[in-house]
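Here the structure is laid out as structure tokens; the discussion comes afterwards.
Of the protein chains in this complex, all but one are displayed in their positions.
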Amino acid sequence: MKSDVVFSGAVRRYDLKRPGVKVGYGLMTLFCILAAIVALLPILWVIISGFKDLQEFNRGVKNLTDKRYYIQFLPQSFSLEGYLKTWNQFKYVRYYLNSLAVVTGSVVTAVVVNGLFAYGLSRLKPRGWKVVYGLVMATLMVPATTSIVPLFVNITKLGMGGSFIPLWLMMGASAFYVVLFKNFYDAMPTSLLEAGRLDGCNSLQLFFRIVLPLSMPINIVIVIYAVNAAWSDFLLPYLLLGGTKLETVMVRLFTYRTSDRVNNMDIIRAIVFSIIPPILLFIAFQRQITQNVMSAGIKG
Amino acid sequence: MQTSPIPHAGRAKAKWKRDLGSWCVMLPGLLLFAFFIWEPLLEAVRLSVYEAQGTRAIRFVGLDNYRSVIAGPDFWPSVTNTFVYLLWSLLIGFLLPMALAIGIHESVRGKGLYRTAVYLPNIVPGLATVFLWKYLFKSDAYGGLNMLLGAVGIPPQGWLSNAAIVIPMIVVTMTWKGAGSTALLYLAGLQGVSPELYEAAIIDGANVRQRVWNITLPQLYNLARTLFILQVIAVFQVLYEPLVMTNGGPNNASISMMQLVYRYAFDQYDYSRASAVSVIVAIALLTLTFIYNRVNKEKEM
Partner (left out) sequence: MKKLVSVLLTLCLCLAAFGALAETTLKLGVYPEEVATDAIASHETYIEKYSAQYPDVTVERAHYKYSTDTFVPMAEAGTVPTVFESWFTEPKKLIGGQFIADITDELEARGWLSKMNPSIRTLMSDENGRVYGVPRDAYALGLMLNAELFEDAGLVDENGIPLYPKTWEELAETAKTIKDATGSAGLCLLAKDNAGGWHFSNIAWAFGATLENQDADGKWIANLNSAEAVAAMQYVKDLKWKYDVLTADPTSEDWGTGFTQLGTGAAAMYIAANDAVNMPTQQNGLAVDKLMMCGIPAGPGGQYSLMGGTPYFFAANATPDEINAALDYLVIMGKAPELTDDAIEGLRVDAKNRKENGIPNIVEFPAWSDPELVAKRQEIISEYSNVDARMFQPYFDAVATEGNLRMEEPQNAQEMYAELTKVLQAVVTDENADVQALMDTASANLQQILDEQVNK
């Protein structure tokens, strides 16, 4: 029966005949709808606000007869002028391309390096792995805020300032991703790896030929997280790329706080510019992403 | 192992060789962790027992920095607040994703829509999120939330200027961003429940409440345990939300421990004291995690 396919949870169609369950189910649906609205409304609000001019946004619209200001939820016009001004003035095309470069490189290291590391900790387990794993876990607990200074000093000493390379490499050292990968690999059937060994694969070949392709669900989770993280990061990117032609979208937003030439509206529009691409990307791959995240759930 | 044909010495040698190979596989990760995470972290921790000029240690001072930060006027408010953040984020931030996951899972229509909608805030960059919510919470009639209230005739509220609700409001911001992705993880767990389990319960005469209580929730238990401690770790390190939205105010009502780190390091350029607070946060987290794991283990036994 079709109904039983969709009603696959605790509540079944015939339960709804009971008034108590029916009300409860109704409330639950309401809750889901509300949650969706709460999630979307702020995003919608910021996009709409971007059409306003500064005075409209900050103070409302002045009524010329009584000289008072009135609130309007919608902008007086939906002309793209404001957005275009911010877009052109701040040369967003370039920032997008730079962000894209940072994200692409970061995603590759995030999956390959953390994956290899976790594979070692989960499957190869050479003597001493527990110490290293402990260190990785401890990394999660120690706030990294102040270590930005020694880190940037080290990077500069190696002459890697003003390039994307440190940002790409840094994504290969994420304790969180290592833990997620390790959880997944731990649950992988040993027989598959044994088969690979018998075929004469060494550890490295095993990883690239068997482990990685069989881990698509977790790979996609990490890709999403890494895209998010790389796209959102600003402090180290600023230090490395600030003032060069390589600035990213978030570096731009970060410098807006102190800029002399930016007002609230530019910030609002910059927020919109910084969220549109990830949202489009997410909607485009929505099906693959949610399905894979779902099947990769941590079996904690 | 005892039946292995390789003689003892050779076996040890082979193991050595294999270990070496394994470490080589892990080498890129190790190097990157060492360079990007561990070495800078160690330097920061070392600084906490030194007097420093910038980040150049000049004199060993033992625990002086620790004493000084604990005696500082904002230390205890920040500790108390951190626990208030924790409380609220467990109340709002921990339960909500679970409820969302169950709700979406039980929904017949609109599953995909709900899923997409609640996950979208998660991809809004953190910096954009705090800027955005700062404008939403703006306390005159032109703030986003007050506009909504105004539409139904309620006067504007000072969302972030009321010491009693400022932390819950910041937690709302964090939850808005984070709940969707956590809900997806829970949903994944629920996906793993075979519908037959519910059917069996139905045959046994279990009502809806009993089915949820006995089948749905236990399925989430393991995952919830992991996410719980990850959330505690995250809440202890809350920084940018109060920093941008309230700067810790009003009158320290929302200052977090990491904000103290930030103030020492980035406002006063006092990296020794900043590191001392970081280490205190780390010790607190290590202790909490340790206790938490202990309690969990005992429960299992």
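For clarity, chains are labelled A and B in written order, and residue numbers in each chain start from 1.
Please note the rule applied: contacts are C-beta pairs under 8 Å (C-beta built on N, C-alpha and C of every residue); 3 or more make two chains touch, one makes a residue touch a chain.
Here the structure is a predicted model, which is why all the values come from computation and not from measurement.
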## Note on the structure
Missing-chain contact, candidates A:Thr29, A:Asn58, A:Ser163 or A:Gln286, resolves to A:Asn58
## Note on the structure
Full-complex touch with the removed chain, picking from A:Val149, A:Leu167, A:Ile218 or A:Val272, is A:Val149
## Note on the structure
By the document's definition of touch, the residue of B:His105, B:Lys138, B:Lys177 or B:Arg211 touching the omitted chain is B:Lys138
#### Entry: Where the unshown chain meets subunit B, residue by residue
53-56, 68, 71, 73, 134, 138-141, 156, 158, 160-163, 246-247, 249-252, 262, 265-269, 271
### Summary
Contact residues on subunit A toward the hidden chain run 53-55, 58-59, 62, 67-69, 89-91, 148-150, 152-153, 155-157, 161, 235, 238-239, 242-243, 255, 257-264
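As a convention for this text, only the chains that are shown with their structure count from here on.
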### Task
Mind listing the subunit B positions that touch subunit A in their complex?
18-23, 25-26, 28-30, 32-33, 35-41, 43-45, 47, 54-55, 99-100, 102-108, 110, 112-128, 131-133, 135-136, 141-142, 144, 147, 150-151, 176, 180, 184-192, 195, 198, 202, 208, 211-212, 215-216, 222-223, 225-227, 233, 237, 239, 258, 261-262, 265, 271, 274-275, 278-279, 281-282, 285-286, 289
### Message
Give the list of subunit A residues in touch with subunit B in this complex.
### Response
4, 6-12, 15, 21, 24-25, 28-29, 31-33, 35-40, 42-43, 45-46, 49, 57-60, 71, 73, 109, 113-114, 116-117, 119-121, 124-127, 132, 135-136, 138-151, 153-154, 166, 169-170, 172-173, 175, 178, 202-204, 207, 228, 231-232, 234, 250, 253-254, 264, 267-268, 271, 274-275, 278-279, 281-283, 286-287, 290, 293-300
